[in-house]
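Accompanying notes for the structure given below.
A single protein chain has been removed from this complex, and every other one stays in its place.
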Amino acid sequence: MSNPTEETALLPTTNGASTSSPFDTALWSGSMVSTIFIVMQAIIIAFFIAGTTYSESEYSVKEYIAFRDIMAMLLLGFGYLMTFLQKYGMGAVGFTMMLSILSMELNIVVEFCVRLLYGEKGEDTAWPMPISMTTLIDSEFAAATLMITFGAIIGRASPLQMIIICISQSFFNAFNKVILVLGMIGAEDVGGSMTIHMFGAYFGLAVSYAMGGPKDMGAEASMMPDKVSDIMALIGTTILWVYWPSFVGATETGEPNNEYHCVINTILSLMASTTVTFYLSQKFNHGKFDPVHIANSTLAGGVAIGSAARLNIGPGYATITGVLAGTASVCGYVYSSPILESKLGIFDTCGVGNLHGYPSLVGALLSVAFIALDSEADFLRDSMGSQMLRQLGGILSTLVISIVSGYGTGLFISTFKGGATPTFKDSVWWHLEY
Amino acid sequence: MSNPTEETALLPTTNGASTSSPFDTALWSGSMVSTIFIVMQAIIIAFFIAGTTYSESEYSVKEYIAFRDIMAMLLLGFGYLMTFLQKYGMGAVGFTMMLSILSMELNIVVEFCVRLLYGEKGEDTAWPMPISMTTLIDSEFAAATLMITFGAIIGRASPLQMIIICISQSFFNAFNKVILVLGMIGAEDVGGSMTIHMFGAYFGLAVSYAMGGPKDMGAEASMMPDKVSDIMALIGTTILWVYWPSFVGATETGEPNNEYHCVINTILSLMASTTVTFYLSQKFNHGKFDPVHIANSTLAGGVAIGSAARLNIGPGYATITGVLAGTASVCGYVYSSPILESKLGIFDTCGVGNLHGYPSLVGALLSVAFIALDSEADFLRDSMGSQMLRQLGGILSTLVISIVSGYGTGLFISTFKGGATPTFKDSVWWHLEY
Partner (left out) sequence: MSNPTEETALLPTTNGASTSSPFDTALWSGSMVSTIFIVMQAIIIAFFIAGTTYSESEYSVKEYIAFRDIMAMLLLGFGYLMTFLQKYGMGAVGFTMMLSILSMELNIVVEFCVRLLYGEKGEDTAWPMPISMTTLIDSEFAAATLMITFGAIIGRASPLQMIIICISQSFFNAFNKVILVLGMIGAEDVGGSMTIHMFGAYFGLAVSYAMGGPKDMGAEASMMPDKVSDIMALIGTTILWVYWPSFVGATETGEPNNEYHCVINTILSLMASTTVTFYLSQKFNHGKFDPVHIANSTLAGGVAIGSAARLNIGPGYATITGVLAGTASVCGYVYSSPILESKLGIFDTCGVGNLHGYPSLVGALLSVAFIALDSEADFLRDSMGSQMLRQLGGILSTLVISIVSGYGTGLFISTFKGGATPTFKDSVWWHLEY
C-alpha cells in the first residue's frame, strides 16, 4: 500500500507546470465537502435512529432482487458507461459511487418529508417510517436521476458542485415525482421515462447551460476515448442493458401481470433500439460503427418504454417504441449535439440529452397514444381522454420543474471557486500516482 | 462528444499507407448491411404486430431471472471473452451485441415458423403466437449458438458476412434442434451440449474451413493479447462461469427437481473442469499457466454437462464429466489446434473447437452412458437402450447438419468482396479516433 501519511506524498500532483489555483480550489472544495458530509451524515443518522423502523411484513425476495439489479446498474452500469473519458476513469466510477450512495441516503429522508408535505395517507407517512425494500428502490430511482444529470457535467464540476447538485435535485425531483407527476397530475410512468430520465437529462442540461462550456484549451483532447476506455464503457452499456427490465419492473414485483408487461415490453424495446442503432450508426458513418452510438443509443429503448411499460400495448408497439427511441438518440448525437454545443453553448459530456432526453420525450409522447390501447387498466387514474391529458401534464411538469430548478442550481454552483480546474482530468481530485 | 457530422471525420482511418480497398469493402458491406437490416426489421415488426401477443398466464419471475442471467452471459460473457484480441475489442463486444440481439429477434420468428412446419401441437404454434419468457430464452439459446460460431471467425469476417451467417444459422439451427434432435430423434439435451455447443462449434469450423485462413501478413501479431486484453477476457470467463448453471437449468424453472439436478451437476462439472485445467495448463507449460487455457478450458465442464444435466447421475459422475471435458479442452489447445491450422487450414480464432467442440462431444457421448443411471426419468422419450440410440442420433444429426450447412454458408460468404480487409483489427469497421 502506498503510504499516505507522509505530507509530501499528499501534495497534489500537477503533471508539470501549472499555477497552484486548481489545488487551492481542491482544498477549498474539500473543506466544504467535509462540512457538508458531516452535517448530512449527522442528519441522516439522527433521522434513522429517531424516525425509522423495519418493515418485516412487507419484505419480498423479489423486491430485493430488483433492488440488487438496480444497484448493479448504478455502480457498475452508470459508473463504467462514463469511463470513456480516458483521463477521468476514477472520477467516473468513484464519483458515481459517492453520488449514488449519498443520493440514496438523502432521498430516504427527503422523499419521506415530501410525502408528509403532500399528505399522502397510509404507511407511506407512518411514524417511525418503515424502511422497506420499496423505500430503497425509490432511493435508487433518485440516484439514477442524479447519475443522468451527472453524465451531462462529468469532468467539469468539482466534488463540491456535484454534492450541491445532489442535494438540490433530491428536493426538486421528489417534489416533481411525488407531488406533481404521480400525485396531483396522476400520470402513468412506472419505469420513469418522465420522472427519472426526462427529469435527470433536462436538469443536467440546464445546469450545464448555466455553468457554460469547458474553459481550458486541452479539454477536447482529454475527452477523446482511448482503446481501453471505449471497451470499459461497454461494460456499463451491457450491464445497463441486462438489468434494465428489472429497473422498469422494480415496483411491480407483487403484481405478476404488470411485472410481465414491464419486463417483456422493456426487452422488446431494447432489442429494437439496439438493432436500429447499429443500422443508423454505420449509415451515418459510411459503413463504420461509432462507439459513442453503440455505447449509448442501444439503451434508448429502455428509456422510452418507461412510461408505457405497464400497459398491454403488445409486442409490436413495444418494438416500435424502441425503433423510434433509437432513431431519436442516434440522430441526436449526429445532428443535435453539435448545434446545442456551438450555437447554444449547452455542453453535454456523455450526451445525456441524446440518450435520456429525446428518447424520454419520444416514450412519454407515445404513452399518450398508448393509453388508448389499454385504457381500462386498473392502475390508471382516469378514463382514456383524461388520462391522456394527465400524460401530457406529466411531461410538461417534468420539463418545467427540471429546467427551472436545474438552471437555478447551475447558476448557484457557478458562483463557487473552481473555474480553473482542469477539465476531463480527475487527477486534481484523486490522489493518483501515475 | 465527437462530432460525426463532418464528412472528413467520417473517412475511415487507415493507420497509415494502405490501398483504398478495405474501405471500398467497408462501404459496400455497409450498404448491403443497411438493406438487410431494414428488410429484417420490417419483417420482424410486421410479424410482432400481426402475429404475436403476450402470455401473462405463463409468466414466472424465475424464468425472467434465468433470461437475465443468460443475457449477461451473451453481452458480457461472450463479449468480453473475445476481447483477448488486442486490436479487436470494440469488434468483440460491439459485434457480440449486434449479432446476439439480431439473432434473438430473428429466432423468435424463425423458430415459430419451424415449429409450424414440424406441426407441433399446442401453444407452441398458437396464432397469434404468445411471446413468453420461454420464447425469449429459446431465442437466447439461438444467440449463444451464433456467438460460439462467431468465436471461430472473429476478426476475419465483415459485418455483412456475419449477418449472413446469423440468418443462415438461424434456420439450420432451428431445423436441427426443433425438428431433428428434440423432435424426431428425441434426444435428451436440456443444456444444449448438442443443439447449442456442438452445433455452434462445428458450424463455425466449417464456415472457417470454407473461408480459408487469414490472408494478410500482420495477422499473427494482431492476434496476440496484451496485458489489458488478457485480463478483460477473464471478465467474460468469470461471468460465463457464474451464470452457467442458470443457462443449463433455464427451461426447468417450473420443475424444482430437474432444476436442482441441472444446477448442481453444472456447478460440480465446472469446478472439476476448472481444477483440471489449472493442473494440465502448467503441466504442459513447464510450471506456468497459459491464459488461453484458463480463459477457456475452465468452462468446458459447463459445455459437457449440457446433455446429461437433468439426469440423476450423482455428484461423482458430474465431477468426472468436468474432468474429462477440461482434459479434452486443454489437449485440444495443445495438440489439435496446431494440426487443424497447419495441416487442414481450419483456423479457429478463439479455439471454439477446443472449448465447445471436443467438450460437447465428450458430454454428449457420456450422456449415452449416463442414461443407464437414470433410465426411468419421466422426461426421457424412451426406454434405456432406445434412448441411448436417440442420444447417438442427436450427435450424428447435429454434426451432419452443422458441418454441411456451415460449409455451404462459408462458401457463399466467401464469394463476397472483403478478402482485402485487415485481419484482427476492428478499425476498418469502427469509427475509432486512436
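Here the chain labels run A and B in written order, and each chain numbers its own residues starting at 1.
Throughout what follows, a residue touches a chain if its C-beta (ideal position, glycine included) is under 8 Å from a C-beta of that chain, and two chains touch if they have at least 3 such contacts.
Small disclaimer: the values here were computed from a predicted structure and weren't measured.
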Identify the residue among B:Ser29, B:Thr83 or B:Thr274 that touches the chain left out of the display.
-> B:Thr274
Taking the entire complex into account, which one of A:Phe48, A:Tyr118 or A:Phe412 touches the absent chain?
-> A:Phe48
Just one of B:Ala206, B:Ile294 or B:Ile413 touches the chain that is missing; which is it?
-> B:Ile294
Hidden partner chain, touching residue among B:Ile167, B:Val263, B:Leu365 or B:Leu411 = B:Val263
Where B:Cys113, B:Ile320 or B:Leu365 are the choices, the one touching the absent chain is B:Ile320
Name every residue on chain B in touch with the hidden partner chain.
-> 62, 65, 69, 224-228, 230-231, 234-235, 237-239, 241-243, 245-246, 253, 256-257, 259-261, 263-264, 267-268, 271-272, 274-276, 278-279, 282-292, 294, 298, 312, 314-320, 323, 333-335, 337-338, 348-349, 351
Residues in chain A touching the chain absent from view | 1-5, 10-12, 23, 26-31, 33-34, 37-38, 40-41, 44-45, 48-50, 52-54, 56, 59, 61, 64-65, 67-68, 71-72, 75-76, 79-80, 83, 89-90, 93-94, 97-98, 101-102, 104-105, 131, 133, 136, 159, 228, 232, 235, 428-434
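Everything below uses one rule, namely that only the chains that are shown with their structure count from here on.
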Cα centroid separation, chain A vs chain B, in Å, comes to 34
